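A protein chain is absent from this complex, but the other protein chains hold their places.
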């Protein structure tokens, strides 16, 4: 039993899995960064949503005016939600893809393009860049995940 | 080391894991489809949220009128968020469940019912079907994930 246990933790020795772990950690940290940017804009723009968050600005009407939406805050939140919608499928399908035995070079290509596309997507959303900048970076990431899903279904198919 | 590396990639040879990979890829692709449906309704209903997305409709007031919410767009977006709220637990708990050594037939039953329920949920949301159609399909998927979580906690419990 001990031998098996030792082995079962060695997934991280597999090079494709190491690449998956590296890029997944990077894109998830990038997604987590959106929380900090939201907080930054909420504080600098004084735009909050929960009454208890404005208590330090005083009581009653003087604090109530900070319960409002701000275009910059809403923009970051949309970028954050778009990350959830796209990074969740990457993390889930990417794990299955990494375990489906792809070539390291092919896997790296997928992971690198996806990660680059999502960083560009965030920049395009926050700067903002004119379209089709954001649309194209979204489509590239989407296509990479789709390509990995195809490989997973081809390899694992058991319905 | 090479032996271990080779072995560690063979998770995909396990039949329960292959079934998990197949159904997870399918439900994640279904979730990704919501992005395309949102884009379709935004373009056909001319209802956008980012000013840079309406630039092709001209400048100033003529483009500004397309920065609006549309009931069909909002409906797809609610369906998408509901997918995130329910498919994320399925993917996470389902992976642990697949590794907890269930019978293949039991695992397939869980995966198939969940996948069917989520496809029905999307149809019920988008058509829309009268209640309790959407509510029931949601509850079925929820119960399947709960049942898998019970098996995971029974097998793995280490607090």
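Letters A and B mark the chains in the order given here, with residues in each chain numbered from 1 onward.
The definition used in the following text is that a contact is a pair of C-beta atoms (placed from the backbone, for glycine too) under 8 Å apart; a residue touches a chain by one contact, two chains touch by 3 or more.
Predicted, not measured: the structure shown is a model, and the values here were computed from it.
From the options B:26, B:39, B:113 or B:129, the residue with contact to the chain not on display is B:129. Residues 7, 10-11, 13-17, 75, 78, 81, 84-86, 88-89, 92-93, 95-96, 99-101, 128-131, 134, 138, 142, 145-146, 149, 152-153, 155-159 are the ones on chain B that touch the missing chain. Contact residues of chain A toward the unshown chain are 1, 4-5, 7-9, 11-12, 15, 17-19, 21-22, 24-26, 28-29, 31-32, 34-35, 49-50, 52-53, 55-56, 80-81, 84, 87-88, 91, 95.
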